[in-house]
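Just one protein chain is left out here, and the rest sit where they should.
For reference, chains read A, B, C, D and E in written order, and residue numbers begin at 1 within each chain.
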Amino acid sequence: MSVHKYRCGGALLALATILFAFPASAQELSGANTAWILTSTALVLFMTLPGLALFYGGLVQSKNVLSVLMHCFAIACLASVLWLVVVYSLAFDEGSSLVGGLGKVMLSGVSFDALSGDIPESVFFMFQMTFAIITPALIVGAYVERIKFSAVMLISALWLIVVYAPVCHWVWGGGWLAEMGVMDFAGGLVVHATAGTSAVVIVLILGPRAGYPTQLHPPHSPSMTMIGASMLWVGWFGFNAGSALAADGSAGMAMAVTHISAATASLVWIVIEWMKFGKPSLVGVVTGMVAGLATITPASGFVGPIGGLCIGLIGGLVCYWAVGLVKEKLKIDDSLDVFAVHGVGGILGTLAAAVFVTDGFGGAGLADGMTVGSQLGVQATGVVATVAWSAIATMVIVFVVKAICGLRVADDEMEIGLDLSYHGERDYNL
Amino acid sequence: MSVHKYRCGGALLALATILFAFPASAQELSGANTAWILTSTALVLFMTLPGLALFYGGLVQSKNVLSVLMHCFAIACLASVLWLVVVYSLAFDEGSSLVGGLGKVMLSGVSFDALSGDIPESVFFMFQMTFAIITPALIVGAYVERIKFSAVMLISALWLIVVYAPVCHWVWGGGWLAEMGVMDFAGGLVVHATAGTSAVVIVLILGPRAGYPTQLHPPHSPSMTMIGASMLWVGWFGFNAGSALAADGSAGMAMAVTHISAATASLVWIVIEWMKFGKPSLVGVVTGMVAGLATITPASGFVGPIGGLCIGLIGGLVCYWAVGLVKEKLKIDDSLDVFAVHGVGGILGTLAAAVFVTDGFGGAGLADGMTVGSQLGVQATGVVATVAWSAIATMVIVFVVKAICGLRVADDEMEIGLDLSYHGERDYNL
Amino acid sequence: MSVHKYRCGGALLALATILFAFPASAQELSGANTAWILTSTALVLFMTLPGLALFYGGLVQSKNVLSVLMHCFAIACLASVLWLVVVYSLAFDEGSSLVGGLGKVMLSGVSFDALSGDIPESVFFMFQMTFAIITPALIVGAYVERIKFSAVMLISALWLIVVYAPVCHWVWGGGWLAEMGVMDFAGGLVVHATAGTSAVVIVLILGPRAGYPTQLHPPHSPSMTMIGASMLWVGWFGFNAGSALAADGSAGMAMAVTHISAATASLVWIVIEWMKFGKPSLVGVVTGMVAGLATITPASGFVGPIGGLCIGLIGGLVCYWAVGLVKEKLKIDDSLDVFAVHGVGGILGTLAAAVFVTDGFGGAGLADGMTVGSQLGVQATGVVATVAWSAIATMVIVFVVKAICGLRVADDEMEIGLDLSYHGERDYNL
Amino acid sequence: MKLIMAVIKPFKLDAVRTALTELGVEGMTVSEVKGFGRQKGQTEIYRGAEYNVEFVPKVRLEIVCDDERAERVVEAVAQAAQTGKIGDGKIFVSDVGQAVRIRTGETGNDAL
Amino acid sequence: MKLIMAVIKPFKLDAVRTALTELGVEGMTVSEVKGFGRQKGQTEIYRGAEYNVEFVPKVRLEIVCDDERAERVVEAVAQAAQTGKIGDGKIFVSDVGQAVRIRTGETGNDAL
Partner (left out) sequence: MKLIMAVIKPFKLDAVRTALTELGVEGMTVSEVKGFGRQKGQTEIYRGAEYNVEFVPKVRLEIVCDDERAERVVEAVAQAAQTGKIGDGKIFVSDVGQAVRIRTGETGNDAL
């Protein structure tokens, strides 16, 4: 049974007619779909390098900016090699309903002309790899400015194997959630809920930055953050519309609703800040944008324009509230709001997908035999399972890594800045 | 009658043979064309976010850079939502020859598999949206460093509805200029002439920056400007070659002439500055590049390589002269030369298209029954109508907005900088 | 005989079955392949503007950053126009086995619907142009911070005609190396070996920067370098996977091995620096990335994932050693390590391709009648010829340019910085 | 000789320089500083949180001149830099024992 | 009046400012400087080469106050800025002849 089918299975559940048009075997290469997924792969890599790195880098102090860029870059390299070595196989090879097998370790048996659906398996492998790159990189935002580089590398490696691979298999690799009919078009569960949950767990063990919460420094470069945010927006077209795995109307609509949700959530932040402070900020509006994008992600191939608008609206409002909740009420130093934006957004969108997929909202329609209620049940199951597994597994990983190499830098290293202390470099030698 | 046909109508008038190959109805989805237009959409969004924002941001003082990025970003969000709500319908729905109808408001009736030509209508909608995003953002360059954020938002919203939607309908939506056979491949009229004209009108009412013209500050970051310019160049491939709405020889030639015009106009600025000052500047060469790109835009699908070279040459020379004219002779503080570069370039290219489209210059050839003279007449009509409507409507809009919320920031706000005064942020916290 | 065939010839030698499916004549346009090569063209232009420019710009002093951006930008413009005027014809028009003819000067005879293989010739022309842009721009890294702008322009122009055009013809244009069956998928010889060799020759004549080797200044902006490096990585997908000239399994595998090599070589640098200094640096890891990318380039369409991993490993190790060799042992101020990274990487990869192409390593297999030994012989011939011609011709060019306009800036100009001295601009006006 | 050190609002630099040139002062050294005083900084907003930035960007001038001229220089700076609003800055005057022009080795008033 | 010029570690700025506010000092001027002293800079690594950066980032305070208060200000700064580790910095005190508040024209101690 083709690997591709499961992936499509998640994404296209509701598009039954299209599904029928794609028999699982004996497909021919579609050059058009291949062209679009090659492009999408480049777009999603661009989201991490340099998009996300800059988005995060601009928000920290200038003495730590290089360490953030380094975290993202090194994680990208590490994830790529691990993906080839074992994670791809664990995620997408046939296996049990809990985790994939080891048949595709080192891409063994995948020739130049092997297909996954109607695109080359090498292309599917690469496209999915870029998701495995960005997910642990998202977590970076939680622990910046105080974590050891060795801990970053170890945590990310273990996390990819223990958290990412199985959850990806459950949802996109034909695992138990896919079998239940969970809808997660482009990674509300696989990417955002896992990253957001794990982010909180890590910082609870790691502890806050020195000076938190009263003596924090403002972002050293909002313009750098805006550049990164813009790249995220553009790259997200590959993320969501690429997840259609085809250049067709599904991809087109996914792109449209993605864009509309991002724009709407950004406007929501502008309005809130304008009303609250009289000054809508650039850092605020791009945070709203990410909230809108994270929230639409699981729903993107299923909902129509009205759905996109509503999800952007809800995503913007709820994530704004969540940022305040985590930082001011719960006093958790999830430094760059990974949980409040990605975790909350991803979970919210996963649930919202069940509602806005319906014809009434101009969506693609529920799968046969599903009602909004039953689909919501499936979605909630997916959320609970993903959050629970991410939390527990991450906790174990972090304690293991703490025992091996420690997590937190020394106080004077934090004071000098991670750039000099851990990488022997300094930015802005003007 | 298909929406797509009008769009093609503008672009492909001269390519009669191709036109015949595309019957207006009963088309099938072309995955290849869809793949390319999905990509082009990403490229054109990238032009605004972060391309244009950085291009402009580097040219202002460091205390205003965030406000410029904010203008571009917020306009992008606003334009996206308005496009969905009403502007797309006004531009591309059937209606009168002056403006489209309201049948496509909120994309009503546009399903996942609706086609526009041989690409999904969702894709056409998105591709065109990116043009509606960048056009009001181009105007930002005129009024930077002294305008209220509320005025930016209001002017842009009204402008999209009152200026952009109808002109777009005239030229690409099957309106009266399209019926006359006007040639505007990718937006010499719709994008550059409208933006350039409106820019001048706005600043005439708004007034110049404090210190103009003797005490201006040099661009705070030519490197930021160069980064933005490079993104504009790359993104313009989507703008012009994407306007073929197909992945074919027309797109390829559009890309080639676009590139050649940009390169040639850049070299023209290098030579002029070298001769005049002995020092060719980076800000100069990238301004030349934009001039070359704006000028080739309306002609890009019609002319051949020689045409591209000539248009780049003319565009570079004339825009250089226009920059001096507006700033030094007319003493208009069109701060980042929106009119001199985009307005003049767009108009020039619209006229030049009529000449270089001919076989003699290696172009695609005039439409049946047209002569260079008659086509020039049509083009000139397009220019006059576009400029006149843009000027008048913008004037009304700006006076309305002035009455509602005022235009100009207070002197001490200007002195502190718009970043802190209007957005509560500061860049470069080193 | 089609121009395209030779290009494919280089790339697809080993993929005989595919080759048979593409008869050289009477092909039809493939929209899918066109879509991907249009995209790849944008990606490769993005590598130079702004990718490479930023990569290099961040490594110099802040008083010279604009000059580096200017070099890259101006070379891009110059190369584009020269490509149209004569270089494309010299490289790809039929001619002798040493150099192409003049039949395609100014693209004469290339109509809107002319094909090259199954893509429009305009697209092939543009895609190849982006290679001709980046190659002389790579050389910039060698001579930064001390060369006259006029010398940059003259050397680059002559170099494109005298070095790039013939070598490109030999390998991809059906010249003598192509006839021998040399394998260079995406430019190990044509791009990296030529640029690296010429870089050394130029700096040997030009001399080192003031203060070399003891009083050098550290890179003024590692973050700028990282942004550029990330763009190089993403753009390299177009460079290598685009060189398949198709959206198929060959492109997919080329993208996969390219990525894996980059990631592996980056990790190699992290490990080396960690072991040697205790502090893996961002500038180090991105240098490793470029080494991995340069090394895989000639092999990218031929080898499988294991090959990608091995080549990344070797590329990372050898280039690290070469950087030290050139700078510390040979005391050559090849300022940004063009030879050690690109030259050495390109040569290494060209040789390694002969080994890792074999079935045993999961490659596409050697061409009929070739053994590893015989293929290695061909590859070595290619290397020697390319290096020798690049060295000799560049030497002549540089001496000619030195006689015409001089090479080196005056000492006080160097002290003030090239930005102010040669371009009348200053970056970072904070 | 006197060292006149003035902390002023950045946008007043041009006015002060013009005033000093009229007095015949030919040199000065300027640096960017952060001022803490009665005038408070702006509030900055990032992700819904307000930061109170306590400093205000100022420009600091150092002018060395001969004793006679010192008073007029102080007056000129005070006048040119005044807006009448809080945060206009301060001028401090202290003694300088020796001055040297590096290029020529001249000392004392000749060095200025 | 006295000019108290202190070179301290950057992260001690907040502590010093608090201590001074408690003393009733209402103004100061701060700039970023590079310090050379016993404390050496970090080693930086670029492409496999080590660079010895010889300076250390420091913050420089200038506080003008009346003569009586000077000693207490020096003590307060010294105490608040101390970590006991090398590189804590220095305090230098010198005389100021005149002070002017630009806004009002007040002079002497009234200007502070």
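As a working rule, a contact is a pair of C-beta atoms (placed from the backbone, for glycine too) under 8 Å apart; a residue touches a chain by one contact, two chains touch by 3 or more.
Model, not experiment: these values are computed from the prediction.
Asks: The chain left out touches which of the shown chains?
Replies: B, C, D, E
Asks: Among B:103, B:324 or B:360, exactly one should touch the missing chain; which is it?
Replies: B:324
Asks: Which parts of subunit B face the unshown chain closely enough to count as touching?
Replies: 59, 216, 218-219, 222, 272-273, 276-277, 279, 281, 283-284, 287, 320, 323-324, 327-328, 337
Asks: If the missing chain were put back, which residues of subunit E would it touch?
Replies: Per the touch rule, subunit E residues meeting the hidden chain are 2, 5-8, 31-38, 54-55, 58, 60, 74, 77-78, 81-95.
Asks: Of the residues in subunit D, which ones touch the absent chain?
Replies: With respect to the unshown chain, the touching residues of subunit D are 1, 3, 17, 26-31, 62, 64, 94-103, 105, 111-112.
Keep in mind that, in the parts below, only the chains that are shown with their structure count from here on.
Asks: What is the graph distance from subunit A to subunit D, where chains are linked when they touch?
Replies: Counted as steps through touching chains, the separation is 1.
Asks: Taking contact as defined at the start, I'd like the list of chains shared as neighbours by subunit A and subunit E.
Replies: Under the touch definition, subunit A and subunit E have C, D as mutual neighbours.
Asks: Could you figure out which pair among A-E, C-E or B-D mirrors the A-D interface, over half of its contact pairs being identical by residue number?
Replies: That interface is repeated by C-E.
Asks: Could you work out how far the Cα centre of subunit B sits from that of subunit D, in whole Å?
Replies: Here the centre of subunit D sits 46 Å away from the centre of subunit B.
Asks: Where the CA atoms of subunit B average out and where those of subunit C average out, how many Å apart are those spots?
Replies: 33
Asks: Which parts of subunit D, given as residue numbers and ranges, touch two or more other chains?
Replies: 43-46, 50, 53
Asks: Can you list every residue of subunit A that touches 2 or more other chains, as numbers and ranges?
Replies: Only 30-32, 35-36, 39, 218-219, 222, 277, 279, 281, 283, 423-426, 428, 430 qualify.
Asks: Among all the chains shown, which pairs meet the touch rule set out at the top?
Replies: Pairs satisfying the touch definition: A-B, A-C, A-D, A-E, B-C, B-D, C-E, D-E.
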